[in-house]
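Missing here: one protein chain of the complex. Every other protein chain is in place.
Chains: A and B, in written order; residue numbering restarts at 1 for each.
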Amino acid sequence: MNTSWTRRLVLALAAPVSAFVFAFLLSSIVLILSSYNPIAAYSEMINNAVKLESIIDMLNEATPLYISGVAAAIGFRMNLFNIGVEGQYQLAAFAAAVIGAKVVLPNGLHMLFVMGVAMIVGGLYSGLAGLLKVTRGVNEVISTIMLNSVATLGIIAGLFPRFLEEKADGAVGLGTTPLAETAWIPNLNGVVQIFTRDIVKGRKLTGILVVAIVVGILYHLFINRSRLGFDVRATGMNPLAAKVGGVPSKKMILLAMGLSGVVAGLVGLPDLLSKSHSYDQGFTKLRGFAGIAVALLGRNHPGGMVGAALLFAFLNTSSGVLQISKTASSEIVTIMQGIILLAAVVAYQMVAQVRQREEIKAASEATGANA
Amino acid sequence: MSFTQFQKLPAYYRWPILAFVGIVVLALVQELTGQGLLTSTTTIQTALKWAMPILIAGLGGLLSERCGVVNIGLEGMMILGTWFGAWGTLQFGSPWWGLFFGILGGAMGGLLHAIATVGFGVDHIVSGVAINILAPGTARYLSDRVFAQMDGGSISQSPRVESLGGFTWPVLAKGPDLFGRVERLDWFIVSDVFGVLRGLLFQMSYLTAIGLALVPISAFLLTKTRFGLRLRIAGENPLAGESLGINIYRQKFIGVIISGGLAGMAGSLIVLDLAQLYRQNQTTGRGFIALAALIFGNWKASGVLAGAVLFGYPFGLSLRDLEGTATRSLLLVIAIALVVVMVWAFTKQNIADGILAGTVAVGSLLFFLFTNTAPSWLPGTMPYVLVLLVLVFASQRLRMPAAVGLPYRKGGS
Partner (left out) sequence: MSTAIELIGITKRFPGVIANDNINFSVEEGEIHAICGENGAGKSTLMKILYGMQPADEGVMKVNGVEVDFSSPTDAIAAGIGMVHQHFMLADQFSVIENVILGSEPTTVGGILDFDTAKTHLAEVGDAYGLTIDPDDFVSELEVGERQRVEIIKVLYRGANILILDEPTAVLVPQEVEALFDNLRELKAAGSTIIFIDHKLQEVLEISDRITIIRRGKSITTVNAADVTAGDLAELMVGEELPSPETTESTVTDVVALEVQNITVLDEYGRPVVHDVSFKIHQGEVLGIAGIEGNGQGELVDAIVGMERPLSGSVYLGGLDVSLKSVRQRRDEGFGYVPKDRHEAGLLLVAPLWENAALGHQTKPPFAKGWWIDRKGSHQRTDEIRERFDVRSPNADVAAHALSGGNQQKLIIGRELIGDPKVIILAHPTRGIDVGAQAAVWNEIRSARAAGQASLLISADLDELIGLSDRIVVMFHGKLVAELDPAEITPRLLGSYMTGAALQGGAQ
């Protein structure tokens, strides 16, 4: 019993670890070919990463990545490819920034209101793709890609100029009117400093981290423990068997797409609630696609995606230090991310095949029977 | 002629007829709105230039999907094409080298996709997403190592590269300039048609010529050659092919690699024809539009061309149309098209479709009536909305290769 447990752990870790090692080796070759010293580069990255401020950066970076990963994962668990997290979160953040700036609400409640608007907008927008699939048979991969462009190039680009901040002196700002302080989420520096030294260099650990943790726990409870989550997973594993088992497939598509978008709505919140407090030119983009990577690397697993988000965040935050120290081109980290991802999906596939063979063997040995 | 009769016509009759109808509608709208730009030579030229990357990448998607592999990695492969297109030109001093390396770069992306999906059985969408993440990173890294060291280059941009250039068709578009003469006669519709045709032939870039030639070539390749037949069986019923001794893996590998090569060509076309330099994010999602053009074109080469023109035209028009008035009149075109859809749906007793089409047509018309100029975001958004509309009304009518996206293992296990 014990050995089978360790075997399972080994099998579970085999894919990500071998993908990481493979990416590590390949990146080293790339670095050597571009006449960098990989060891110097890696040690620079690691030395940097253990600093408290870097860890704060990493966590701030990982937080939206994780939420975005969960958003993608909810669809993936049902074999629905919501490629549209990108458009959903940008549209949600834009709407939340505009609407949130127009209301006056007490401290805390205002923050929850902004969150709620973002979740609703995200859910409705991805629900649209679900609706198209259910009613018109439109493949969600194409529709969400198209809706991404409609949201970013169309709706946001069209409306953004109308909602620019009007400053007191009559000038026009570069973003929407900032949210009032009542909508800001407190940072977690105080909590961290109980255990460590003071955080310096103006770093602030975003309070959205708490939101991400809650999202992760809820995702776990939903997908692994709830009846609805069971229906989602059953549909993902075998849609026909699930239908025979009484799972209403159309409703499940709407639900999964909708929930995916609701979570996607939260992805843009760090900018809104703890950074710039408005939707402006510098609003962080491309987190939707990164979230897909996180979901794939973390196997849609609530814990696995934590590791994946942290790994991607580590690589992202390392690029700066590589730039400054000139130990390597900072862009090596994006290549590493790509290689890790591609290697990981291949490795997962191979491990799945090995595991399947092992299970068949184990079961026929355990029962001592053939058929 | 009834609609079904029309549908049975071969593609080389069908599409010219449709194109003619399209031009007539444009010309009518042109008369109605007094917009000279809609069918002018310069507009058509620009539209065509903008359609080309979509067309060539779409043909890439065609080859991949016809052998059964979904390729949403087209975007990433195009990005590789842009970088290698610029690099090849700068390194070897000729844009033709750039084109060569652009194709090669895209083909490497295709190879990667083939290894993952065909070799290891990774889900096609997953692999495509991974490539779309890997490719821009690679391009940026390479830019940092190569272009940033050059004069006028940076991590996000290459120095200027030479254009591939083009040529004007003799007799028809220069010298006697027959088409140009007819265009200047200003005969209703006839002049418009010849204006469009002359626009096609005047200072046609070599890449446009190649791209247009690729349409019949890929159609011929797919339907009339042994290679095409074997490629298509991999996408329709791989087990049937296998049972007749065809190496399905090989067909798929070749199809996906060519697909990547075409995407790379499309990417280098953006560099060599449109921008004359490499720039980060230069593809602006055109790989995805190419996929949409493929679906719009019902997985046929001629259809991809139609889709590419449909999506390239608003872009091209908007570049010429600085006041945005001509782009605005496209709303009227859309409204007309939707009214046709509505009438057709009602005659087919498809009430829901008819009401939906009618509603969107009214919306489009209202938008037309209550604006004077098109907002700047309209041309950029229009292709995507068009794709969605096409999918909404035609999803059930489209027929993709039967085994596309499905995993294939030898022996059927």
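To be clear about the criterion, a residue touches a chain if its C-beta (ideal position, glycine included) is under 8 Å from a C-beta of that chain, and two chains touch if they have at least 3 such contacts.
Nothing here was measured: the structure is a model prediction, and the numbers come from that model.
Visitor: Could you tell me which of B:145, B:198 or B:232 touches the chain that is not displayed?
Guide: Candidates B:145, B:198 or B:232; residue touching the omitted chain: B:232.
Visitor: Thinking of the whole complex, not just what is shown, which of A:43, A:107, A:193 or A:364 touches the missing chain?
Guide: Only one listed residue reaches the unshown chain, and that is A:364.
Visitor: Across the whole complex, list the residues on chain A that are touched by the chain not included here.
Guide: Residues of chain A in contact with the hidden chain: 225-231, 233-234, 237-238, 240-248, 356-357, 359-364, 366-367, 369-371.
Visitor: Which residues does chain B use to touch the chain missing from this display?
Guide: These residues of chain B touch the chain that is not shown: 224-227, 229-230, 232-233, 236-237, 239-246, 399, 401-402, 411.
As a convention for this text, only the chains that are shown with their structure count from here on.
Visitor: Where on chain B is chain A touching in the complex?
Guide: 72, 112, 115-116, 120-123, 125-127, 129-138, 140-141, 143-145, 155, 285, 288, 291-292, 295, 375-378, 380-381, 384-385, 387-388, 391-392, 395-396
Visitor: Per the contact definition, I'd like the list of chain A residues that touch chain B in the complex.
Guide: Going through chain A, the ones touching chain B are 30, 34, 81, 83, 132, 136-139, 141-143, 145-150, 153-154, 157-158, 289-290, 292-293, 296, 329-332, 334-335, 337-339, 341-342, 345-346, 349-350.
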